[in-house]
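Just dropping this structure here.
Apart from one protein chain that is not included, each protein chain of the complex appears where it belongs.
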Amino acid sequence: MAEDVIREGYYVIIRRTHERESSRLIKAEMDKPVFLGKQKIHLNNIFGQRFGTTFEWNRNRDLDVVNVQQLANTSLDLPQLSAPSGDNKDKDNRFIIDDGKSQKLSKDDIEVLKSELSSSEVIENLVKNCSTFEQKTSFAQQKYLKKKQKKYSNLVTILRPNVRLLAEMYFSRGPQKIDYLRIDSLSQMLSLCNVMSGRRYIVLDTNLGILTAAVVERLGSSGTVIQVYTDPGPVSTYRQSVDALNLPKETIANMLFGLQINEIYRLSQSNSLPEMSDQSCGQQSGDKSEKTVESEKLIRRAIRHKEALKALEILAQKDMDGLLLLSKTYDPLNIVLLLLDFLADSRPFAIFSPYMEPLSHCYSELKKKAVFLRLTETWLRKYQVLSDRSRPDMSMSPSSGYLLTGIKVNNNIIQC
Amino acid sequence: MAEDVIREGYYVIIRRTHERESSRLIKAEMDKPVFLGKQKIHLNNIFGQRFGTTFEWNRNRDLDVVNVQQLANTSLDLPQLSAPSGDNKDKDNRFIIDDGKSQKLSKDDIEVLKSELSSSEVIENLVKNCSTFEQKTSFAQQKYLKKKQKKYSNLVTILRPNVRLLAEMYFSRGPQKIDYLRIDSLSQMLSLCNVMSGRRYIVLDTNLGILTAAVVERLGSSGTVIQVYTDPGPVSTYRQSVDALNLPKETIANMLFGLQINEIYRLSQSNSLPEMSDQSCGQQSGDKSEKTVESEKLIRRAIRHKEALKALEILAQKDMDGLLLLSKTYDPLNIVLLLLDFLADSRPFAIFSPYMEPLSHCYSELKKKAVFLRLTETWLRKYQVLSDRSRPDMSMSPSSGYLLTGIKVNNNIIQC
Amino acid sequence: MAQSFISYKRLVGVGDTLFVYLSPTNIYPIRVTTGSTFQTKYGALRHDQIIGKPYGCALQCAKGFVHLLHSTPELWTLSLPHRTQILYTTDISFICTQLDLRPGSVVCEAGTGSGSLSHAIARTIAPNGRLVTYDFHEERAATARQEFADHGLSDIITAEHRDVCCDGFAYTEYFDALFLDLPHPWLTISSANRALKPNGGRICCFSPCVEQVQKTCAALNDHHFLDIDTYECVLRPYDLKTQSMPSYQFSSTKSYSEENSEANEAMDEKSDESLAKKLRTEEDSSEKNDNSSDVKSNEYVLTYSPNQSTGHTGFLTVAVKYQ
Partner (left out) sequence: MAQSFISYKRLVGVGDTLFVYLSPTNIYPIRVTTGSTFQTKYGALRHDQIIGKPYGCALQCAKGFVHLLHSTPELWTLSLPHRTQILYTTDISFICTQLDLRPGSVVCEAGTGSGSLSHAIARTIAPNGRLVTYDFHEERAATARQEFADHGLSDIITAEHRDVCCDGFAYTEYFDALFLDLPHPWLTISSANRALKPNGGRICCFSPCVEQVQKTCAALNDHHFLDIDTYECVLRPYDLKTQSMPSYQFSSTKSYSEENSEANEAMDEKSDESLAKKLRTEEDSSEKNDNSSDVKSNEYVLTYSPNQSTGHTGFLTVAVKYQ
C-alpha cells in the first residue's frame, strides 16, 4: 500500500472539512499555493504530515494542524442541540416574519470579524447578532449553525486519493465526468467480475479512467489491466484516476497497458500477433538531455508502442480473466463480441451503460455465449441520522446506470 | 355515499383481521356460507351490522361481533413486548439449536384445543408448551406470537369495498390481474387527469375494470365514463370492480357507458354519428317473465346497444375532459391518437404500461399534440414501524409500471 | 367568482385563473384582469389579448409562442407561491387515495401551509364536500383564505387560524378524513380521534423524519386505530431523447492519426467530447472501414434520468378508526 505520509509531488484530495462536495484533486507542490473556492492556501506545512490530517488556515493562509479532539468540538451536531427534545412542544415558527433583516451585523462587519477571529468566534458573533435565533426551533437553530459553519469554517482535510474518494468526487461534480458510473455500480462491477490480485482484466474505459483505476487498485501490485480505448489515440485524461493513486511508476508499468481497439480487431482478424508498424521505436533511446517537446512526444509514443505490443501478446493467449466495459458513445454490442473472444471460458464480464436500451439490445446476442446474464440497476440512498431528525436525504441521484453481467461459457456440448 | 350498513346482496370484502393478504371480495347472501381458506363461515349474522365490524367465529362457524376494546387487547404489538428494550443486552440465539422439536403439543392436541378454546387461549397453550420460547429474544418472541396469532386467530373483518381496497387486494393476489396497475400509479392517473365530479372521461381498461371503477368512484353521482374495450365484446369481468362498489343501478346506468373501440374508429372515419346496426333493439321489451337464457342475453345486448349509442353521442361532441388508458396487449400509440381526438383542448391524459418501451415509442408522436409530457414511475415503499424494530419492508414490488402523462393542446398558432 | 379549479370552460374569461405554459419548468399562473400585462421570456402578454381565446391554444408572442392552459391543482402545485415547504403531486395523489376521498367527503387538514394539498382535496371532494383547513400561523391562514376565494373554492374550503396542537379540531365525529402535516402530529392524535367519524374515518400523517413516524404510530396504536401503515412514495422522472448510437467501425488498417491525441499530463479534466467529435468526422470520411455484418447506426429512444431528483419528501402514515 502507498505510503501514509504526504510528500511533495503526491496527488492529494483537499477539501473543506465540513463540506464533502468541496473535494478537489491536486498535485501538492512546495511553494505552489492552491485555491479552494476563493481562498488561496499555502500547502508547505502539509508535507511530512499524515494523510487524513485536518488543518486550519491562519491569517497568513498557511495551514496549522488541528487535533481530533479540537475537531470533535467543532462538530456539527452540537451536544446541547442534539439532545432528544422529548414530547414537550418545541418552539415553532409561527411568530417569525422573514424580512431578511434578522442579522444586525453588516457585510463589512463580518469581513472584519473574519480577519480577526477564529471561525467559531465568528459564528458566535453571528448568533449573538441574529435577532430571530432565540425564536427558532432547536432544529432551525441547528440548521442555521450548520450553514454558518460551512460558510465560515477555515478547516481543510488532506486525504489520500483512492477510487472511492475519486468516484465520489467526480460524480458529485457532474456524473457525466465519469460517464454516470456511480460508486454502487462500480462496486458491483468489481465483485461480479471477480476482480482480484494477480489476474488479468480487459477494461474499456476512457474519460477519466475511473474504472481502470478501480481494477488497478484491486490488483494490488500484481496482475494485468489491458486498458482499451476507442478514441484514435489515448486521451489526455485517460489515466488521471490511476495517476492519482500515487503508485510507484514501475508498478504501473508492469500492470497497465493501453491499447487502441482497432489493434484488437486486427488481432482477431489475423489470429496471430500482428506486426505493428514501428514508426517510433528507433528513436526510443534518443538524447534525453535534449528535452524538446518533440523528443518527449517520441518517448511517449515509444512507451505506448511497447505497451501495445505487450498488451497484444497477453491478449493473444485468449485467457483473460474478466472484462469490464463502460461505453457511452457507441452501441456496445460489436465491441463486447470482439472483446469477449479474448476471455477464457467461465470468466465473468460486466457492461455498464447509463441507458437501458443499448444493453437490452445486447442481451439476446450474449445469450448465445454466456450464462447467468442479468440486467440490473441499484438504488443508493443516503440517510441523515441525527437525534430526532433522521430521514433519507431529500435529494438523490435517481439512477446508478444499468449493468449487464454474465459469465462466458463454451456452448459446444460435451457428452459425458 | 353508499350506505354504511351491510345488506343482503352487497359485495363485501372479508378478511382475516390480522392478515391483510387474506382479503376476498364476495357477494354476501343469507344462508350462503363462504370459505376463508379452509374455514367455512356463515354470514347470516353480519347483516344489519356496520361495515368495518370485526367478528369472531364461534364453534358453529357463526360470526359474533367483537368490540374494538377487545380487539385492541388481541393486537399484535403486545405491550409487555413492545416496551423499548433500552441498551441492555437482550438474550440472543446462541444457545438455540433448531431441531423442529420445540413444540411439545402434537398436531392432534392442537386440533382439540382449537375446537375447545378461544384463539388467544390456544396461543397461550402453545407458548407454554414451546420449550425454546423463554430462550428467545423479545423480538423473536414477538415474531413467534405474531405468526401463531395469524394461524390461530378466528377473527374476520367485513369491509366496504372501495377502489383502494380492491386495488390492494387484486395486486397482492397477482399484479397481472389488474395489468400491473399499482395503487400509487392509479393515484397519479386520477390526479394528473384532474378527475372530478360532473366531468366526462374516456377510460380504456378491460380486465377487472379497476381503472374504470376508480374514475366512477371519483365522479360521485354525476359525470360520465366511456369505458372503451378492445376485445370484440365486453369481457365477463370488465365491470367487476364497478359492481363491487355497491352503487345504485341507476347511478351506474347514468354515468357509465361501454363501447367497443371499433365504434369509435368508425365515428372518427365518418365524422358524424354512425348508424349502428340495431339487431337487438326490437326485442328489448320482450316478455320478462319468460326468463330463458336467450332472452336475458337479448336484454343485455339491448342495454349494451343503448349504452354504445349514448357513448357515441357524447363522444361525437369531441369535448371529453380526460383520457385514462391502460393497455398491456397492444402498442398504445394508434389507440391513443384515435382517442385523443375526442378530448377538448387543454385536457389531460395518462397512459399506463407495465413496460417503458411502448411508452417511449409514443412519446415523440404525442409531442406534436400535447404539452407537459412526462414519463415517470413511482417507487412505493412500505415500512414496519415497531418500537426498536423499524425498517422498510424486506420485500417489495419493484415496479409501479410507467406513466406517460400530458395535456392536449391545439398547436395552430394564434397571433395576438 | 370564476371556479377555475373545479370547472372547465371553452374560452378564457375575466377573473379566470389560468396557466401560461412555456415549457415543463416554465409554467405561470395568472388571474385574468382587463388592462393587465404579464411578462414572459417570450415577450409581453396583455390580458386583453387573452380574453376570449380558447383554452389550450398556442399564442404567438414576440419571441416565441405560449399555451394557455386551464387551471388544475397539479399545475397550481408546480407554480404556487411557497410560503412553506409544500406537498407535491406524487404524495398528494397517494394521500387522496389513502384517505378514500371522493365527492361529498368531509375533510380536515392541518396545517394549511401554502395550500398545495388543499386545492387537490377541494377538486376531489367537489361539489358537495367540505374541507376545513387549519394553520397556526395567522397571516398564512388569511393569505390562504384569500387565495381559495380567488379560485372560487370558498364554498368548499374553510380556512381557519387555529393551533390544533393546543386547541384541538373543534368537531366531534364529524370528518371522514383527516390529514396532518405538523411537526408533532402525535400530540394531536387524541383530539383527531374525537374529530373523526367513528366508523371508518381515515387519518393520514405526513412527516419527513423517522422519529416523528415512530411517535405517531405509537399514538395511533394507543388510540386503537387499526391498519396502521407507513408508506413512502417517490417519483422517478425520465427524460427521453431519440438518439443514434453508432456501432464502432473497426478498421483493419491504421487510419488514425496519433498526432491528434498526444497524451498530456495536465490535471484539467477536459472533456473528451471534442475529440470524440473529431473521431466521428474522421471515421465518416475514412474509406477503409471493414463493415462487418452488424455494424450500423442504431437508432434508440434513450431514457435519461436527471442527475438529481427528489429522494425523499416524507413518510405517510395512514390508519382507520372503527369504534
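Chains here go by letter, A, B and C, matching the order in which they are written, and residues are numbered from 1 within each.
One rule holds for everything that comes next: a residue touches a chain if its C-beta (ideal position, glycine included) is under 8 Å from a C-beta of that chain, and two chains touch if they have at least 3 such contacts.
Because the structure is a prediction, the values reported are computed rather than measured.
Within the whole complex, the absent chain has one touching residue among A:127, A:252 or A:375, and that is A:375.
Among the residues A:218, A:304 or A:328, only A:218 touches the chain that is left out of the figure.
Within the complete assembly, A:361 is the residue of A:173, A:306 or A:361 that touches the hidden chain. Annotation for subunit A: contacts to the undisplayed chain at residues 1, 4, 20, 50-54, 68-69, 71-72, 75, 77, 160, 162-164, 183-184, 186-188, 190-192, 194-199, 217-222, 321, 344-348, 356, 360-361, 363-364, 371-383, 385, 387, 390, 407-416. Seen from subunit B, the chain kept out of the figure touches residues 25-27, 87, 89-90, 92-94, 97, 137, 170, 174-175, 177, 206-208, 230-240, 243, 260-262, 265-266, 269, 277, 297, 300-301, 304, 329-331, 333-335, 338, 354-358, 361, 381-382, 388-399.
Basically, only the chains that are shown with their structure count from here on.
Rounded to whole angstrom units, the spacing between the C-alpha centres of subunit B and subunit C is 25.
Measuring from the averaged C-alpha position of subunit A to that of subunit B gives a distance of 47 Å. Separation between the centroids of subunit A and subunit C, computed from CA atoms only, is 34 Å. Shared interface positions of subunit A, defined as residues touching 2 or more other chains, are 356.
Looking at subunit C, one finds that residues 210, 232, 236-237, 301, 303 touch two or more other chains.
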